[in-house]
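All protein chains but one are shown in place.
First chain written, first letter: the chains are A, B and C, and each begins at residue 1.
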Amino acid sequence: MTHDVTVDDIKRASRELSNWGRWGADDQIGTLNNVTPAHIVAAAGLIRSGKVFALGVPLSWPLQSTPQKRWNVIHTYMVDGADVHAGLSVGGIQYTDDAIHMPVQCSTHWDALCHILHDNVMYNGVPATAFGSRGPAKNGIENTVNKIVGRGVLLDVARYKNVDHLENGYAISNDELDDCAAAQGVTVGDGDFVIIRTGYQERFLARGNWDGHSYSEAPGVAFENCYWLKEKGVAAIASDTYCVEVRRYYNDGLKDPWHQVVIPSMGITMGEMFYLKELAEDCALDGVYEFFFCAPPLNLTGGTGSPINPQAIK
Amino acid sequence: MTHDVTVDDIKRASRELSNWGRWGADDQIGTLNNVTPAHIVAAAGLIRSGKVFALGVPLSWPLQSTPQKRWNVIHTYMVDGADVHAGLSVGGIQYTDDAIHMPVQCSTHWDALCHILHDNVMYNGVPATAFGSRGPAKNGIENTVNKIVGRGVLLDVARYKNVDHLENGYAISNDELDDCAAAQGVTVGDGDFVIIRTGYQERFLARGNWDGHSYSEAPGVAFENCYWLKEKGVAAIASDTYCVEVRRYYNDGLKDPWHQVVIPSMGITMGEMFYLKELAEDCALDGVYEFFFCAPPLNLTGGTGSPINPQAIK
Amino acid sequence: MTHDVTVDDIKRASRELSNWGRWGADDQIGTLNNVTPAHIVAAAGLIRSGKVFALGVPLSWPLQSTPQKRWNVIHTYMVDGADVHAGLSVGGIQYTDDAIHMPVQCSTHWDALCHILHDNVMYNGVPATAFGSRGPAKNGIENTVNKIVGRGVLLDVARYKNVDHLENGYAISNDELDDCAAAQGVTVGDGDFVIIRTGYQERFLARGNWDGHSYSEAPGVAFENCYWLKEKGVAAIASDTYCVEVRRYYNDGLKDPWHQVVIPSMGITMGEMFYLKELAEDCALDGVYEFFFCAPPLNLTGGTGSPINPQAIK
Partner (left out) sequence: MTHDVTVDDIKRASRELSNWGRWGADDQIGTLNNVTPAHIVAAAGLIRSGKVFALGVPLSWPLQSTPQKRWNVIHTYMVDGADVHAGLSVGGIQYTDDAIHMPVQCSTHWDALCHILHDNVMYNGVPATAFGSRGPAKNGIENTVNKIVGRGVLLDVARYKNVDHLENGYAISNDELDDCAAAQGVTVGDGDFVIIRTGYQERFLARGNWDGHSYSEAPGVAFENCYWLKEKGVAAIASDTYCVEVRRYYNDGLKDPWHQVVIPSMGITMGEMFYLKELAEDCALDGVYEFFFCAPPLNLTGGTGSPINPQAIK
């Protein structure tokens, strides 16, 4: 696959990989159906040492470096300790309160199945007209509130390739993913939550600022990855970048072709901007790249996604 | 304990139950320290059938029925399907986007240790002056991002007492909690996440509106519960009401005396407005009131709490 | 006119009163075109005593008593005096800062011409598809930034009828408006800003709470008023209620029929929830019901309206 991904490629893959109707005409969770109770019970067996890794970045990180469409979390305090100190407490108790105003996708998050449409249709044939300013009639993130639990697998592509981070514009092929898995002693299969590490986020962390983080040509999986996801039967995919797929400029202004297939046609729930540094270091140390994974979205009715703090438990 | 809880009672309990310094002068997570890796590994053994219960209420529920200080979640869409349908998509992809503006404590949430002060001081001796409008220097919810995993125990007090819901103003005694646990065949111990069901929330659900939900005299644990928590060594406590403790009117305008002890003195992380209906029905059915519990907060730097969607996994 | 206003009535009035094309195919300000520079110069002559009346209600008033769709102003402080007192000032200066989050129509405001459509079309034939989630291509409030200056006329209907306030559901007829004007010694003519006082707002003010303020059957002008507005050639109309027209329940769920004519067909800019108490008292005292009027909207690109603080200067 190259920069030459076309609308026809999208249409062909959408047709060939479609999961519409596969889990019923009313299905709203797509490939999360791949997770069975047995998978969850088996994944519990991966909890061996009681170590817990939090994969949500601090909401204070200004990842939206080009705040055109999404903004960084606005966090304000309605009551605080300085009020208490100033003698301004009321009501017989000294308390504090705060609020957040944030795009659901401005920090570590899941994309919901209503986040991307193709040819005016959402996953499982739901028309664009079913989703006005009051929210989608179907495919909101609330459908997945108890569905994001199972076996997690880390594919640390950057470490596999012996680099701190993949270069911008680098497209990870399916073969590389398989080779990486093999090298790291793990297999990817039915109902798995696959997490790809590119080192992209840590590059900015090391540099100490987030200029150029958003709207860059971040590295990520190649377009062909949609076929790999179907073949493996994964439950969901996530990454440390803001778009999982490689961000490139295509002909005719085409954008994010992989998104256009995996969300509306396949029904993949997708995670972005995961914090992977410590988990990856631990996996490298003990050689174990699988773990119990629990990453519940907020119960946001009609959300096109949700901020999250995923947990990897070993 | 009665309506006669006084400032002196608060001071005595604060002194007797204090955990300041117990886990070091810099500790910011309090009783979450009670959870050990061994507890987590043991809790994994409770995952037997692969059933997952989401305990976060829909963010669309208007639980703040008296929106004086906190408001209900404001959920707006920056791009939606109707835009796509109207031919207004830009940038070579059909996507949708939304944002939320919410007090962190307006729906299912954890309270952080910086949420309540007593005598101008937070947990572990942090002064009020360390917490201005830009956020607390210590005790924010971000300290707990990977600490809320372990064994969960449901104490279904309403079911134990054979009622749909406890009456407003009803104070659950320590003996009742012990009797309820015994009747439901479960013990509460070191490092447990204890969840109390009063039926309060389901009362409004059944009625079909939330008038009077907030600022009511909701039922909950009595003041003496702070001693019980210490004795049991629990990690955290949660409930289906908006304040866990019984909400009463005390002399001299005193408010929420239990809060004033368990958060600033003991360092208890507290969960409110948990959705317990289906979990409770399942526990009643199989007689198993314990489960794997994973309820990660958002990584909200300086949060006085965090919206959550806790997971109970059996 | 009665509760029997029908879709046909709306269609007929829309046709008969249409101002589409009257001021050019690209016009976006409608009847504000009725104001000429000569009107403004003449209105300046009404400034005789230097008294200024502010007609914007405090943004802290919770006028949205049923916060289903619009909410009351959320006002938060990013830095405050208590921070300064606590020694938390940074940057060599002691400053304070705040922010507002508000629907543009939750308090005293103008409605813009893009606020109401009829049969999928806005004023001057602009189609609904020109107004997606990123804002309207035309008819936003920004077109009026320097157009809301001229002669203001108060028609104090409540005072004319010798009541504190008109009853809910009361529809003011055209004859009554003319009689009221005559009784109050004022004429309404070309380019005037007409302000109707019903006493509705002061009823709540006197009572001390806003329960039932929004979504009530507030009194206001009858449907036939659209003909009166055209005949008089007014620039804009405003009132102390939240909808100017009488709010009634019509057959077939029809709502706000006058709105459906005066905004999309006639291009009337409309003001709601004006604070009229002191202005009305002063007019009653000196018998002068006309004044210089200056009520600039914020320069809100694409706004469906704008919060305002109109000025009546005598």
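Just so we're on the same page, contacts are C-beta pairs under 8 Å (C-beta built on N, C-alpha and C of every residue); 3 or more make two chains touch, one makes a residue touch a chain.
No experiment lies behind these values; they were computed from the predicted model shown.
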Original post:
Which residue from C:24, C:92, C:208 or C:287 sits in contact with the chain not drawn here?
Top reply: C:92
Subject >> Contact residue for the chain not shown (choose from C:36, C:66, C:187 or C:209) >> reply: C:36
**OP:** Would you mind spotting which of C:56, C:169, C:212 or C:233 touches the chain that isn't drawn?
**Re:** C:56
**OP:** Can you list, in ascending order, the chain B residues touching the missing chain?
**Re:** 74, 76-78, 80-83, 85-86, 88, 99, 101, 133
Original post:
Where does chain C touch the missing chain, residue by residue?
Top reply: 36-41, 44-45, 47-54, 56-60, 69-70, 73, 75-78, 80-82, 84-85, 91-105, 108, 114-118, 120, 122, 127-133, 135-136, 142, 145-147, 149, 250, 252-256, 259-260, 275, 292, 294, 296-305, 307-311, 313
Subject >> Residues belonging to chain A that touch the chain removed from view >> reply: 67, 71-72, 74, 77-80, 82-83, 86-88, 101, 128-129, 132-134
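Basically, only the chains that are shown with their structure count from here on.
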Original post:
Over half shared or under half: which fits the residue numbers at the contact of copies chain B and chain C, same or different?
Top reply: same
Original post:
Any idea how many Å lie between the Cα centroids of chain B and chain C?
Top reply: 45
Original post:
Can you give the whole-Å distance between the Cα centres of chain A and chain B?
Top reply: 27
Original post:
Can you list the residues of chain C that touch 2 or more other chains?
Top reply: 74, 77-78, 80, 82-83, 86, 88, 101, 133
